[in-house]
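Only one protein chain is missing from this complex, and each of the others stays in its spot.
Just so it is clear, A and B label the chains in written order, and each chain counts residues from 1 on its own.
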Amino acid sequence: MSIDIAPPPTPEKLGEGRAPTGRTTDRVFRYVALGAGLLVFVILALIAWSTTKEAWPAFKFQGLSFVWSKTWDPAHMKFGALALIYGTVVSSVIALALGVPVSLGIALFVTEVAPDWVRRPVIYVVDLLATIPSVVYGLWGILVFAPAVQGFYQNVADFFSGVPVFGLLFSGNPVVGRSIMTAGVILAIMIVPIVTSIARVVFATVPSEQKEAAYGLGATRWEMIRGAVLPHSRSGVVAGVMIGLGRALGETIAVALVIGSSAQITARLFSSGDSMAAVIANQFGEAAGIHRSALIGLGVALFVLTLLVNVFARWIVSRSAHEVATGAVR
Amino acid sequence: MTIIPTGSRSMSEVWTTRSGPEPVEQAEPEQPELAPEIVFEVRNLAVKYGSAVAVRDITLDIASNEITAVIGPSGCGKSTFIRCLNRMNDLVPGARVEGLVRYHGEDLYDPKVDPAQVRRRIGMVFQRPNPFPKSIYDNVAYGPRINKMRRNMDETVERALSQAALWDEVKDKLKRSALALSGGQQQRLCIARALAVQPDVLLMDEPCSALDPIATARIEDLMEELKRDYTIVIVTHNMQQAARVSDRTAFLTTEVDDSGRRSGRLVEFDRTATIFTHPSDPRTEGYITGRFG
Partner (left out) sequence: MTASMLTSSDRSRQLRSGLATGFMILSFLIMLVPLVLIVGYVLQRGAGIISWDFLTRDLPIIDRSADGGIGPAIVGTLLIVGVATLMAVPLGVLGGIYLNEYGGNRRTAVVVRFLADVMTGVPSVVMGLFIYTIWVLRFHNQSAFAGSLALGCLMLPVVIRTTEEVLRLVPAEQRDASYALGGRKATTIGRIVVPAAVPGVLSGALLAIARAAGETAPLLFAIGFTTRTNTNLFHGSNVALPFLIFRNATSPFTAAQDLAWGAALTLIVIVFVFTLLARLVAARFDRRSRA
């Protein structure tokens, strides 16, 4: 084999020669990429500035009672958001109370119990739940679920009538289908996929040596989960729950359709209520002036609230070893 | 740091290390050859990561059209050292290079020097074959393309593959994925890819550690061929390999300082035959005879 070998090039000076253009392109590209990254910061800052600016007239008009007054009555220019904050928080808490145990159950089922051939289909089915648009949950909630569940609510209300604590929560009239409870149930369904997928990723990071060690000591499956899986994943699960909470607090359309739209503070879960996001969606169309400004103000409050919850969640994640879990968050 | 101009010293002094005990003067009267051109002059080189010193006190010269082997126990900074020669350490966050590296008399770390140009001239082959997930042809053509050497691409590719002794095996499947080749073929493809940009030097970082003995032998034969046109520096943990292929050998070792921090340093640098038969430092002898490492 004869090889035609090129003579090694005569060394040229390294500092000179061609391709200074390549260096410039390189630098430009770097700054373009950095700019795209910083866009996130810019948008968040703009959200805060722009919405606060438009909400300012309402804040000025209403003062601190924007947060402390419970009367939301646009017709009489009363914009107290307390009842709306209450509705937002209570419906979200119901969603967590119902959704989190189920999510953790599914996540444990997937990671610890299900055989391989069951695992994938289960994950797909849970993800399918996440693909249903929230407006479809709302449509189903208002036209199918709320009317159907009213009779059941009535039975529960009658059953608990006169019982302390429970009577306070479930009894008393009127019992309506479009209620805080219904909003909570729909929200619970909506947060199950996200909490499940975070919990699943977190559980999967538990080292198998720890699980085997527990089994080696004669632990049953449940004892192994309590002894090895749950302690190892606590912070990751808390972060997942927080992210679920953030979703529930900000969910708009489904809640707007099923919560009943009456701004009141009541312990009775089967009565109608209202939430910040729902009020924005339901009233914005016909709002003007201070009213519109107040609705934007609700948006600001919601932004701050969800920001706090999410920052807290990410803070927990960044402190723990569950960095991977953030991948499941979207 | 004082740098003694190479010209003022005899070649044999230049080739021996200045760290460690002064070696016994080695008279090699059968060497009336022309003094080879020096490609790299390395003086008091040290690489630091934060406060940790990976390797230090490296002073040696690398001659043109020779194979220089760098040996030593694992963790002694062999790879870190060789990556200084084409400024690959620039890419490691927190890595700092101190001391002097001259390439054909030019300071490699001068701020005016463009690292990309350095790396085009000083090619590198890595420990594990790392072909791109592209076709065989595109792998070899990648370097010329990005360096705007687009003329006669087919010819360039064929020549590079021939030089890497791979042409006959792949000439009928140039459009196939490079990942379908065997490990040894992939490594020769990586050599071809490096040669395609017509470098001056080839740095090889344990190029055979992931290969079987037959593939290793092919690469070693290939290095012998390439020596005619290129200067080669090879890092290896395999002493037999260094003994077989190289003209000169640098022996690095790991030292532990008083506070328990480990760093690599150069013990001895000499003709390979000398290193393996009459090492001047007991540590070299210990390593070579297998007493430690």
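Assume a contact is a pair of C-beta atoms (placed from the backbone, for glycine too) under 8 Å apart; a residue touches a chain by one contact, two chains touch by 3 or more.
All values derive from a computational prediction rather than experimental measurement.
J.: Which shown chains does the chain we cannot see touch?
T.: Within the full complex, the chain not displayed touches A, B.
J.: Where the complex has a chain not shown, which of A:M77, A:V113, A:V163 or A:I265 is the residue touching it?
T.: A:V113
J.: What residue numbers in chain B mark contact with the hidden partner chain?
T.: 86, 88, 91, 93, 116-117, 119-121, 123-124, 126, 128, 130-133, 142-143, 146-147, 179, 190, 193-194, 197
J.: Using the document's contact rule, name the residues of chain A that touch the chain not shown here.
T.: Touching the missing chain: residues 22-23, 25-26, 29-30, 32-41, 43-44, 46-47, 50-51, 53-54, 101-106, 108-109, 112-113, 122, 125-129, 131-140, 142-144, 189, 192, 220-223, 225, 243, 246-247, 249-253, 256-257, 277, 280-281, 284-285, 295-296, 299, 302-303, 306-307, 309-311, 313-314, 318, 326-327, 329-330.
As a working rule, only the chains that are shown with their structure count from here on.
J.: Per the centroid of Cα atoms for each chain, what is the distance between chain A and chain B, given in Å?
T.: Here chain A and chain B have centroids separated by 54 Å.
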